Structures are given as structure tokens and as C-alpha cells.
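A protein chain is absent from this complex, but the other protein chains hold their places.
Right, chain A next:
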Amino acid sequence: MSKKSAEQQFSKELDAYMISGQGPSKVDSEEYNELFEFGKRLADRDFSRSSNKGEILLQVRRNSSSTRGDEDMKKTKKMKRPVIAAATLAVVGVLSIGLMKPAFAQDIFGRIVQSVSLGHITVEQHEYPTGLISIPSELEGKIFDRDGNPVVEIDNEHPETVYTASGEEVVGFINGEVVTKAEQEKLDQENKVEILVVNNPNQLNDYTCFDVILPTYLPEGFSFDRAEFYKGDDGTVSNSKYINLFFKNEKTGKSFIMQNRFADEETAFIRSTDGTVEAIKINDQDAVLVNERDIDWEYKGVIYGIAGKKSGLDPSELIRIAESIQ
């Protein structure tokens, strides 16, 4: 067998192996056979098995939406304020980073330990990296510490306040640009949403585009306190996709909040925590229990969320409340 033909035959047989798993015809050359074995080993090797496939897909989507944001900065301002307000209410102590650079976000979020997805709700459990994280290169030279020294790393666990060169407090980053506290406050003022408070539980359906179902079970001492709606541009509320329900125990001062949203693309969300994420069932529907105090689930086209941080209730009681919504 000439050298040239060995090379051609090798390629042909390798292709055959990769398509159908067929081995080579026995060739009278030890070198050829050994090389073919080596080729088989390489072809069978799958590096992707130990990769974070789900996180990569998420990153693509995140990145892709942030690219769109780059093209049109105005879009970020066009975000409907009720949605942002809704997000802040649903998750207490949140840093919203929809437009952060993905590589930086990956450093901040670290590894996904678990991800539970139910229709319009996704909850991820992350292992947040501890210690120092290098800032994205676009921010280099733009942020400084209290004493005016340039900041190149931030501590993910205990982030310190950062400032601009002129000493203004920075509260966030959008598309690689810093947003100062004053800018954010101005933006908040411009987009301020008026809240409508309704105390009569029988009137709630007048304002929403879906049927509001209140829990029929409430733990002892708890009662309906009020509902809040985000007013539209014209100052009224009609066909709202959001309703926030407040329940209170007058004696103990404990409370919990329920937020219900009409389930669609706009109201869908992803939240992440480094605490516990547990897949549970609420009346046979998939649900997720986050940090043993919040429950999120979707039922008949409505996203339900119970935020029980200030309730003093155990998960079993919160689940009982959730199950009474039918």
C-alpha cells in the first residue's frame, strides 16, 4: 500500500466509522491499525458531557437580549415600570442585572447547582463565587472606591459602594456604563408608578384581566389587608396583569405578600438564589419552594407567588395557603 493511498483510505474508513460505527478492514500495517484505534478514541471523546449546557443556552439568550439593548439604549428606558416594580416586590433584596455583560455575569453567578423551570417561571440555584471578581474591561477606569482609588475587583460577597471619578455614588451598570444614584433617582421619578389601593376584596376582579382567586385558608390571626395595583399612564387601572395582595396578622404584626400575574412572555421571570430551591407540588401542579419561605407556581394561566419572609410561617403552612387557591 502506497503512503498516499493509506492516507486516503484512513480518511474514508474514519468517516465510515464516525457515521456507522464500522471498524476498518484489516490492513497489513501495524501503524495504520494503531492510528485507526487512536482516531476512534478521539472520535468517541465527548468533552461536552461535563459542560453546563443549560447555562450556556441561558447565556446565549441573555447575551442576545443585551445585544439588542446595546443597539437601542432607549429600550431600557421603555421598560414598563410596573414590571420592574413587580420584580422588586416579588424578590426582596434584589439586584437586577438584565443588561450585564454575560462574561461578568458568569463570574458573579458562578455555577448553577439546580434549575427548576415551570412554564413562565424559572428558579435557579447558584453557587455564588466567593471573593474577588475582576470587573469587566469596559468599566476599567470608571469606578473608584471611597478614597478615589480605581477599583479593579469587586468582592462578590460583600460588595462595597463604588463611585465615579467625581465622587458620585454608582448604583448599577447598564451596557458597560455606570449609572449613578442621582441618574437612577431621576429615572425613577420619571417612571414613577402610582399605586391604587383597594381594600374591598370583592372588587378585585374589576381591575385585572384574569380572575383573582383568594386563598380560602389563612393561618390563625391572618386576614386580608389590601390589594395594590400599578396605575397606567392615564392614572387608572384596567385589565391589569398584576395584582399584589397583602395579608396581615394584626396581633403579631407578621405579614405575607402574594403576587398574582397573568402568565405570558411579559410577566415571565427567572430568579436566582444561593439558598435552597425545592421542586414541590401545589394541588398536583409543579411548584417551587425557594429558601423555605417563598412559593412560586402557575395555575390556569396565572402565575402565583407567595413571599413569606415576614410571615413567621413554616413551609407546610405556606403550602396550605397555596393549596387553598383553587
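Observations, loosely collected:
Criterion: a residue touches a chain if its C-beta (ideal position, glycine included) is under 8 Å from a C-beta of that chain, and two chains touch if they have at least 3 such contacts; residues count from 1.
By definition in this document, contacts and distances are computed from a predicted model.
Selecting from "Specialized sigma subunit of RNA polymerase", "Cbb3-type cytochrome c oxidase subunit I", "Heterodisulfide reductase subunit F" or "Tryptophan synthase alpha chain", the unshown chain of this assembly corresponds to "Specialized sigma subunit of RNA polymerase" (UniProt protein name). If you put the hidden chain back, the residue from A:124, A:228, A:298 or A:323 that touches it is A:124. By the touch criterion stated above, the residues of chain A touching the omitted chain are 4, 6-8, 10-11, 14-15, 18, 31, 34-35, 38-39, 42-43, 45-48, 50-53, 55-65, 67, 78-80, 83-84, 87, 90-98, 102-103, 106, 109, 124, 128, 134, 265-266, 268-275, 291.
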